[in-house]
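Missing here is one protein chain; the remaining ones are kept as they sit in the complex.
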Amino acid sequence: MIESISNLWSIPLLVIIPMLTAIIVNFLYDKAIKPIAISSAIIILIISIISPYGYHWFCGHPALNPETLTFTFNPNIFGYKLSLEFIFGPLQHIMIFISSLILLFCVILSTIGLTKHQGPYIALLFLLFMSSAIVIMVNDLYHLWIAVEIGSLIVVGIAAASGTSISHKAALKYGLFSAISGAGLAVSLALVLGLTGFSNISDAIMYLKQFGIGEMSTVLYIAFGFFVLSWMYAGGLAPIHPLKSEVYGASYPHGTALLQAQSKLMLVAIGIIMLRLFGMLPFVKEVMIFLSVITMMIGVIMALIQIDFRWIIAYLIISHSGFVTLGIGLGTQEGLIGGIFQAVNDIIYMTILLLCCEALFYFGGKTSTKEAYDIAKKSPFIATATILGAIAASGIPPFNGFQSEIILIQACLKEGLPEIAVLILMVSVTTFIALLRGIYRIFLKPPELQDQDNSNVDLPKVLIIGIIIFIILSIIIGIYPDIVLRFIIPVVKEVLSI
Amino acid sequence: MTEVTIQLLGFIAAAILIVVGMGGMLFLDNLIKKIIAFTLLSDGVNLLLVALAYREGGIVPILLPGMSIYDFTSRAILIFPAGIVLTNIVIGVSTTAILVALVIMLYRRYGTLKASVILKGERR
Amino acid sequence: MEELKGKRGIIALIALIIITIGLLSSLEKLTGRVNPGISEVYNALAYLVAPNNLATWVYDWRGFDTLIETAVIYVGGLVSALVIGRGVVQMKKCKQESPVTSKPLEFRVESLTVILEYLGIPAAILLISYGIMIVTGSSTSGGGGFQCGVIMTSAYLLAAILYGKNNPIKFGKRFIIGIGAIGLGGYALLGLPGYLATGYWQYNIGADVWSLVPSILHTIFGDPFRLSLILKEGVFYSTPGIVPLINIAEAFNVIGAIGLIYFAFLYGWSDEGE
Partner (left out) sequence: MTSTETFYEKLKKWLDNFITGSGYTNITTGYITGELQFLVFIIILSVFFRLFSVPLAIILLIFITAFALYFAPVIKDVEKENMNDLNRVLYWMVIYFAIIIAITLWGG
């Protein structure tokens, strides 16, 4: 018998520590928030780094082997799992590491930059991290649904946290839509459950493999349709991009950094599940590619015509989500590697841009190209960092965006779809144009009026450190992509081998 | 009635509720009506799950004295879909509360409940 | 709404009809052929934990799912109160649009009839005791923490509507949030003993179905709730273990969350004096 770790110690801690921190921080509300929140974020980061790989079965019920009617705690022996299964593998390792890094900076920045009574807000940040960690680790449709639902409610809360009318409107729109897509995911879960009798994804796939679908394929198609609905909602794909980008633009930039990380995690997790569950049906991959292409182009065109830097970035995040889904939709090995790698890179360079955008708040909060002028003179560092972030986002070689985009382009060419390769190139170039419009206007354009205040602004050191860390990460991944790829390739091989 | 017709009736009602809820959210302009339409949608999902859990001659999944385990296993309703209903109710409650809170605040600011007025598209 | 009249309205209607047809055709295929799958296994193992198999499913087999589900309603309360005005955050450095103040709902009872005035309090008390009855009998009969919480908060709502802000069931702000924190925190921490003893979070060490823990722990957590099931196959001595405790924690959490929602909706929220 192959002995393996079936009850990995780190998985419950990655879920429970954020939850307990959220409860404490929400209750304390003012006092002692900062030390508790920061130390808990550091603990989560450490756990996500040092954790080994393995499974955890919450509630400790074994799997039933249907042939021999015996129970087993070994995940390598196939069985009907009685309890909830979480996986912590290489993919989860890299994704959770990056999002917990962002969580740390997010928490510190919100304790520094926001007015008091930040308890509920920081609680929501921790719960958001928890939900995204669950979504990427879970191997169960029922739990996936709950995690997506709690995630959407938290996103509504974070968007509404500033109490302005824009944020309330964005939150209400997103909330109404997430209500529909959550119900859709529940319908999809019900259909898969009725068809197979299992909510554990591996069990359900095993059932479908064993008994085939035959005339029941209609059920699976409708389940796929409702699943796509929640996928569109999770990443803000094509028809929902105005609402998702509004949420990104309406929340504070550090919150947006965590939100976009969560949305990329959900895209990857739900996309892989869709590929595993419905991959054998015809037209599934075509639908996924269609959605991603539309998202890519509409997102980038909408970014071009925005005049607020926050909204430019918001639409670019949407547009670059299209890369991720495109890679997953291709369904080949290169495509999947490119898509997941793009998700990692995207999180990193968008975080650079968003932290720079956060810095603009310290210069008076004007991010519109009509109002902000000449920030470069006040802070050359932020201007440089934004330009570096723009270069990384548009896939120019020394940075990380290049590496994943080249893999995606190769994957498209290999699949015989050169048009999509051209589209990817165009989207990268247009990304640069869109960002440069904002950067020129905000950072480089001299002031039109002379009576601008030239008072010195002290940026928080954490912000500068954060930007530097993410730029360094971007360059390192750009030069040695293997440090991320070695996490992704085994996962992709495993997904495709099922 | 046979098992098939009862379950099918449940399914049809659930599908109609789901689509009516979706259509209500699409066609009705009043925000409160949109939220009511969402509760219809959510109830449709509940009904779908309940109908999924249906069994002919089914009993409540509570072991009463004198039952036999074999009998219970073959007659008790399917517990997984039935349990999911609880989750869906909880999620429905939370979502409705949040949406209503947002509508209250937007009503205070704009003095209207029309989605085409409050939530109309705008340039930034 | 200008765009859903005319052509667009018809297109949307056709789209909805297509969705209906798809949904109905798939459900028709499923009718009578629903696969019991794992549900039958759960039902077959019902006698091991608690007589109410649904409570066992919710809090033992799928206990962790229910923890996150409980967190959903906690988040519901948290976000509703946040929207109403609790803990709205703004950047220190820049001027933004000031948030809307949430005034209390304008309801005042001018004059209560004698019947309402004298029956209001007993009704609320009865509701509360009904809730307690439900949560304590959760593992043997239907019902549980969520129902208890909802019933108790409805007692709160009844008292608030009848008597206004100075009602007999007067919760403070911090008290409500504290109850919610105790509930969710307690539920989360009830998984800790199982984690420390077996490595599985939320393993029900009271019931100890798979005999993974030393008997002393089994006795401590299991004995207070021990019951005997008289079935045809014989008498089974089972114990729900931590299921009743989780039910109570869940009840606390639901009271905290829904109470917070009611409180914020009724009285608004201002951060001063908290």
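Note that the chains take the letters A, B and C in the order they are written out, and that residue 1 is the start of every chain.
We adopt the following convention: a contact is a pair of C-beta atoms (placed from the backbone, for glycine too) under 8 Å apart; a residue touches a chain by one contact, two chains touch by 3 or more.
Values in this document were obtained by computation on a predicted structure and should not be read as measured data.
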Which displayed chains the unshown chain touches: A, B, C
Contact with the hidden chain (one of A:I180, A:I205, A:A234 or A:A376): A:I180
Touching residue (missing chain; options A:I77, A:M206 or A:L304): A:L304
Touching the absent chain when the full complex is considered, from A:D30, A:E419 or A:E494: A:E419
Selected from A:E246, A:E334, A:E358 or A:E405 as touching the chain missing from the view: A:E246
Touching residue (missing chain; options B:L8, B:M22, B:I35 or B:L78): B:M22
Hidden partner chain, residues of subunit A it touches: 170, 172-173, 176-177, 180, 217-218, 221-222, 224-225, 228-229, 232, 238-243, 245-246, 281-284, 286-287, 293, 297-298, 300-302, 304-307, 369-370, 419, 422-423, 426, 430, 433-434, 437, 441
Hidden partner interface residues of subunit B, rising order: 22, 25-26, 29, 115-116, 119-122
Subunit C, residues in touch with the chain not shown (by the definition above): 1, 3-4, 8, 11-12, 14-16, 18-19, 22, 25
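Methods note: only the chains that are shown with their structure count from here on.
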Arrangement of touching chains [line / ring / star / complete / other]: complete
Centre-of-Cα separation between subunit C and subunit B, whole angstrom: 16
Two or more partner chains touched - positions in subunit A: 142, 146, 149, 153, 156-157, 160, 165, 168, 171, 187, 193-194, 197, 199
Overlap residues in subunit C, where contacts from two or more other chains coincide: 23, 30, 34, 36-39, 42, 62, 65, 69, 72, 75-76, 79, 81, 83, 100
Subunit A residues touching subunit B - in the complex, by the definition given at the top: 142, 145-146, 149, 153, 156-157, 160, 165, 168-169, 171-173, 175-176, 178-180, 182-183, 186-187, 189-190, 193-194, 197, 199, 242, 249, 306-308, 311, 368
Subunit B to subunit A touching residues, read off their complex: 18, 21-22, 25, 31, 34-35, 38, 41-42, 44-45, 48-49, 52, 80-81, 84, 87-88, 91, 94-95, 98-99, 102-103, 105-106, 109, 118-119, 121, 123-124
Touching residues (chain side subunit A, partner subunit C) in the complex: 7, 9, 11-12, 16, 19-20, 23-24, 26-27, 29, 56-62, 64, 71, 80-84, 110, 113-115, 117-121, 123-124, 127, 134, 142-143, 146-147, 149-150, 153-154, 156-157, 160-166, 168, 171, 187, 191, 193-200, 203, 207, 215-216, 218-219, 221-223, 225, 252, 361-362, 364-366, 457
